[in-house]
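Input: one structure, supplied below.
For this depiction, one protein chain was excluded, whereas all remaining protein chains were kept in their positions.
And then chain A:
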């Protein structure tokens, strides 16, 4: 979560710089900053999804009904969203 917040703060700085650039007739948000914003939001989404999955997995593990490997796999599944979001960096 701290990482996400960090990248949000960086985004904010990038946004402010974008603002001064807009005064000179450029786009409101530079391409790199927009990509960073997108990735950051995707990470927040993934984190929110993992919260619920993590809680369920701990519950299921406590009852010994799944193996820890499956649990970890399910927990990090939403992380793929962030990897997809990285595509935005390269276009």
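The working rule: a residue touches a chain if its C-beta (ideal position, glycine included) is under 8 Å from a C-beta of that chain, and two chains touch if they have at least 3 such contacts; residues count from 1.
By definition in this document, contacts and distances are computed from a predicted model.
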item	value
Chain not present in the shown complex, as UniProt names it (candidates "Prefoldin subunit beta", "A-type ATP synthase subunit C", "Peptide ABC transporter ATP-binding protein" or "3-methyl-2-oxobutanoate dehydrogenase (2-methylpropanoyl-transferring)")	"A-type ATP synthase subunit C"
Touch criterion as defined above, residue of A:42, A:57 or A:85 at the omitted chain	A:57
Chain A, residues in touch with the chain not shown (by the definition above)	52-53, 55-60, 62-65
